[in-house]
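Every protein chain except one is present and positioned as in the full complex.
Think of it as A and B in the order they're written, each chain with its own count starting at 1.
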Amino acid sequence: MSTEEQMTFDQEPEPSSFRLIATLGVAGFLSGLVLVSSYLWTKPTIDANKAEEQRQAIFRVLPGTADFETFTLQDGQLQTATGPAEDRVFLGRDANAGFTGFAITGEEPGFSDIVTVIVGYHPADQAIIGYQVLDCKETPGLGDKIIRNEGFLANFSHLVVDPEIVLVKNGTKKQPNEVDGITGATISSRTVVNLLNKAMTKWKGPIDAYLQAHPELEKTTGHE
Amino acid sequence: MPTCKLIPNWKKRPAMSNKVIGSQNMQEFLKGLWKENPVFVAVLGMCPSLAVTNSAINGLAMGLATTFVLIGSSILVSLLRKVIPKQVRITTYIVIIATFVTVVDFTLQAYFPDIHKALGAFISLIVVNCLILARQESFASKNGQWRSFLDASGMGLGFTFALFTLGAIREVLGNGSLFGVSLFGKAFEPWIVMILPPGGFFVLGFLLLLFNWSAQRRKQRKMQTA
Partner (left out) sequence: MNELIWIFISALLINNFTLSLFLGLCPFLGVTQRMETAFRLGLANIFVMVITAIAAYVLNTWVLIYAPYLRLISFIIVIASVVQFVEIAIKKLSPVLFKALGIFLPLITTNCAILGLALFSTNKGYGFLEGLIYALGAGGGVTIALVLLASIREETRILNIPNVVKGTALNLIIAGILSLAFMGFAGLFGSH
């Protein structure tokens, strides 16, 4: 501190409590203003980004989809989702409002952390027809093969879920409900299989019930 | 070696002698880049340095975000330094820094969602980066706006440089790529551990070792020529 500052400091009386509180109050108030305005300014863009991301994922796992409806589980039945909800499924419709299938998400603790996956489900075939990893922190080069590895992804072009999905050693897949695991990433592969089985157990019943209540949907299925 | 220092005694002023004001200001800017580099010399701001430097672009982004917060809050603190009472200064600095960080967080989330996803919660953790609070406490609260700006930019760019170096090394070794562009083709067997947490510790440890070694060599040479 220069001598000049030193002298002023010694002569300055101790600031009153009012001054201290006032400073904090003003700082808090101004900060609050800035935060509110930046939040309101960016919120539309952020929401649009999130919605777009979700839309892209759904379109990816349900080929041919152009639009979708959102449902949640209430009392064991599918109900149209109104506000932001935790567990959701999406009913996909193509450009002619035909029924393309259901998009279902599931998550499960994996090797490192929780893995989140979205799949497209075709009720008539009882099969999964699309697959995308939404969140995964598995070991790069090994576990994270569940994201991109072509051999593994090929499992999900038509994976029957009835009675349940079974993980088999790489190269030994014979049945339509079996998944060829990734060599060297057994736990990550098993995580995906368990995750899907759990998701199916949770949603298959309500989905079937919903389709029974709305038979017109089956008729508009363009997907064979 | 003490790490998180909020005490100003590590801010070494260059020898005053007959330096012109402009050159002295340049010193304020330059010191943060190398001689007093926040990561390699003062070992500040460790958490983000290691967590988000698993790739060059992430390191760069985090460095720039931190620099923005540092410059903004330094200028503001310097503007208000005569108004903020000593007793509540730390709290006020934290409020200022937290506001800047939240704004940066929202901006990244809206306009650079991929980077926001990659950096995650570590953007918010910029607020507890010892570097920023240390610069307010030891420099911005005692100097004018222009010099605070220079100090903040120097430190911020030095920090960014350090993070980028860390990220680049880890990405090249651990993924065989730089900025996502594959460098060595398929034949390269990536040294995966480098992009995992242990790699972060190792790379920074070895870089510090190199810094120490070069500082020692310089000292030895000085003693020999003396």
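As a working rule, a residue touches a chain if its C-beta (ideal position, glycine included) is under 8 Å from a C-beta of that chain, and two chains touch if they have at least 3 such contacts.
Worth saying up front: this structure is predicted, and the values here are computed from it rather than measured.
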item: Listed residues B:68, B:106 or B:164, member touching the removed chain; value: B:106
item: Residue among A:109, A:151 or A:184 that touches the chain left out of view; value: A:109
item: Interface residues of chain A (partner: the chain not displayed); value: 31-32, 35-36, 38-39, 108-113, 139, 187, 190-191, 194-195
item: Touching residues on chain B - with respect to the absent chain; value: 1-4, 43, 46-47, 50-51, 91, 94-95, 98-99, 101-102, 105-106, 121, 124-125, 127-128, 130, 133, 193, 196-202, 204-206, 208-209, 212-213, 216
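Everything that follows uses one rule, which is that only the chains that are shown with their structure count from here on.
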item: Averaged-CA centre spacing for the pair chain B and chain A, given as whole angstrom; value: 34
item: Interface residues, chain A side, partner chain B - complex; value: 1, 15, 19-20, 23-24, 27-28, 31, 34-35, 38-39, 41-42, 45-46, 49, 53, 139-141
item: Footprint of chain A on chain B - complex, ascending; value: 83-88, 91-92, 95-96, 98-99, 102-103, 106-107, 109-111, 113, 142, 174-175, 190, 192, 195-196
